[in-house]
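A single protein chain has been removed from this complex, and every other one stays in its place.
Our next item is subunit A:
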Amino acid sequence: MADARLRRVNKEIADCKNDKSSQIRIELIDESPFHLKGSFPGPEDTPYEGGHFEVDIVIPPTYPFQPVKMKFITKVYHPNVSSASGAICLDILKDAWSPVLTLKSTLISLQSLLCSPEPNDPQDAEVAKHFTTSKGSFDETARYWTQIYAGGPGKSSAKAEPVRDEVAMAGLEKAHVDQYESLGFERSKVIDVLRRLNYRGANVANIHDDRIVEELLK
């Protein structure tokens, strides 16, 4: 059985190499063919366009009868991807797995997951909240993350690392952050609280200033 797994993985890696059209790449991380790194470009017409996304792939001993384990190495701002750990919420990586699925087809599924987020089945609740309350602001933040982490377009032409704008990273308005910072709170704390409360778009009107100050004082 071990032979079959090795044969299959090797074949999958080879297939991926030969197929130039899909832009999906699979590379070895170390000597083992069971720990791989997959990568694909961000899909067009999405905030992820132009980015290059890397995925950590671990092939379990029972592969292909049990699903592969995948998580994003590149940080992604997406409702179904944990913004902290890169863990992915996708049915085919769990109970909808079928042995006929391959590494390539799974990576393609990930790519299409970036096109069509499922905010109702979120991995990252905060990001999902952001997505549902104000799509425009979410897109902006996702684009910013793509630019910072996935080498997306819009990056300053100078090679120097651009100063990361923590406010934009959290998908917040600079004016809001400045407002509470001027009250004497630490900037990072303000960002943390406002992000947690989803202080964005139409939601701003729903959250009272006192509530924010209360959270900040905790």
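Here is the rule we go by: contacts are C-beta pairs under 8 Å (C-beta built on N, C-alpha and C of every residue); 3 or more make two chains touch, one makes a residue touch a chain; residues count from 1.
Note that contacts and distances are computed from a predicted model.
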Request  = Pick from "MOSC domain-containing protein", "DNA-directed RNA polymerase III subunit RPC6", "RBR-type E3 ubiquitin transferase" or "Eukaryotic translation initiation factor 4E" the UniProt protein name of the chain that isn't shown here.
outcome  = "RBR-type E3 ubiquitin transferase"
Ask   = Per the definition of touch given earlier, which of A:Pro64, A:Gly86 or A:Gly171 contacts the omitted chain?
value = A:Pro64
Key: Of A:Ile73, A:Ala87, A:Leu101 or A:Val204, the one touching the omitted chain in the full complex   = A:Leu101
Contacts of subunit A with the absent chain, listed as residue ranges = 1, 4, 7-8, 11, 62, 64-66, 98-101
